[in-house]
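One structure is given here, and the rest of the page talks about it.
Omission of a single protein chain aside, the complex is shown with its protein chains in their original locations.
Showing chain A:
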Amino acid sequence: MFDSLSERLGGIFDRLRGRGALTEIDVRAAMREVRVALLEADVALPVVKDFIEAATQRAIGAEVIKSVTPGQQVVKIVNDCLVELLSGGEDVPPLKINVTPPAVIMMVGLQGSGKTTSTAKLASWLGTRERKKVLMASLDVARPAAQEQLRVLGEQTEIATLPIIPGQTPVQIAERARQSARLQGFDVVLLDTAGRLGVDEALMAEMAAIAGATNPDEILLVVDSLTGQDAVNVAAAFKARVALTGVILTRMDGDARGGAALSMRSVTGTPIRFAGTGEKLDALEAFDANRVAGRILGMGDIVGLVEKAAANFEAEQAEKMAEKLAKGQFDMDDLRQQLGQMKKMGGLSGLAAMMPGMGAAKKAMDSGAINPKLLDRMEAIILSMTAKERAKPEILTAKRKIRIANGSGTTVQDVNKVLKMHQEMANAMKRLKKMGGIKGMMKMLSGMGGAPGPEGGAPGGDPGGAIDMGALGRMFGRPGMGNLPPGFNKFGRK
């Protein structure tokens, strides 16, 4: 089904192959196909509409990387948008379990969504990973043997369950659970509630009453990842009655495309905390936005292809540069090109991000340690040089520097910093060349099963080896500066 999406995207863009930036018409044509893909993945229609509009705005004007078709580029941008939305950014707070005990976690959701199993999994996770003393209580007096089910799961996971007292109402059980937890020194009490429909007024009111009586620290909506368009109704209905704090997506081990994740994230506005990935009681994982985005879009191969193309392109450029360098030709124009690539790193994660030090640079930029305006300022300095000066920076006299500083609205000190950076980068490039070039390095990195962390290579490192991580780390690294690229330490925020 999705081969045909790639094919159709290819068809639309065949005539456009190789053109520069994405135009609005191109993007909208591609987005029509993306829309169908999202709907087939069960993303709810209103969410699809909003999402497509936002992604369209982002895609218009974006550069198409060499050797990639515009359609593929659009897919990559859509994927990035999906990941961003699903992950909810950096500021997802941790589960509120470190409050004055007992922390109360309430599980809510439709019938058959997987609440009871998820309750046992979460309890077990809290017990083993967070070393919490956990109590579980089933408030499900509706489904036959539901309380018994949780009791058995408690035995299997060695998590305490509240003794069953027949005839109590859900609110009474919840209050008893909280009280027992307090008296018996439990850190966390998990309340497993009965499944209910958003349109069932009586049961929705009961749920609100339970929340009112126990004042939970977390209210997690448990949602089946097989859910279709109804996801928006469910999310809205539960959100309207209790203060949801997160979502657990169950049955992610199934083969559904899982569009409900996007619907839930958009409508509840709360983070997706966990994914249930099996019937076993340890099959609970932290939610992985990347993986789920790939699954919803069903275009993982294309996303990977664009990423690789971007990396290759950058590698080619770097290789060319290294060659120039070997002949002593790394000039100011080359430095400017490097800066341009760094600016692009916001949108692309190619080789640059993989290179030791560059990842840190990007992180530093993102975190504001390096002002992105700085790159503009550096570019302005280079642009204020004459062509001759850019090709041969060594001719820059004090007088010329003053002119450049004035022309770029900076100071001579800043100009000197750019020159120094150029020098250090040139040196680094020379060393890289000696070690087998960028491609050699990339091969080695992929051989190691991925890029090293932004912290760069291992400290020390044995000398003499053709390529050793320690040398790479030293090459790009700067102690105390989170391994920024050469010369960058001088531009840290003052």
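Quick notes on this structure:
The criterion applied here is as follows: a contact is a pair of C-beta atoms (placed from the backbone, for glycine too) under 8 Å apart; a residue touches a chain by one contact, two chains touch by 3 or more; residues count from 1.
Everything that follows uses one rule, which is that contacts and distances are computed from a predicted model.
In the listed set "Putative transketolase N-terminal section", "2-oxoisovalerate dehydrogenase subunit beta", "Signal recognition particle receptor FtsY" or "2-ketoisovalerate ferredoxin oxidoreductase subunit alpha", the entry agreeing with the UniProt name of the missing subunit chain is "Signal recognition particle receptor FtsY". Within the whole complex, the absent chain has one touching residue among A:S113, A:T214 or A:S384, and that is A:S113. Considering A:A54, A:V99 or A:V152, the position touching the chain not shown turns out to be A:V152 (whole complex). Check A:A62, A:V171, A:A256 or A:L396 against the missing chain and you find that the one touching it is A:A256. Residues of chain A that touch the chain left out of the display are 35-36, 39-42, 44-45, 110-114, 142-146, 148-149, 151-153, 156, 197-200, 224, 226-230, 233-234, 237, 251, 253-257, 259-260, 279.
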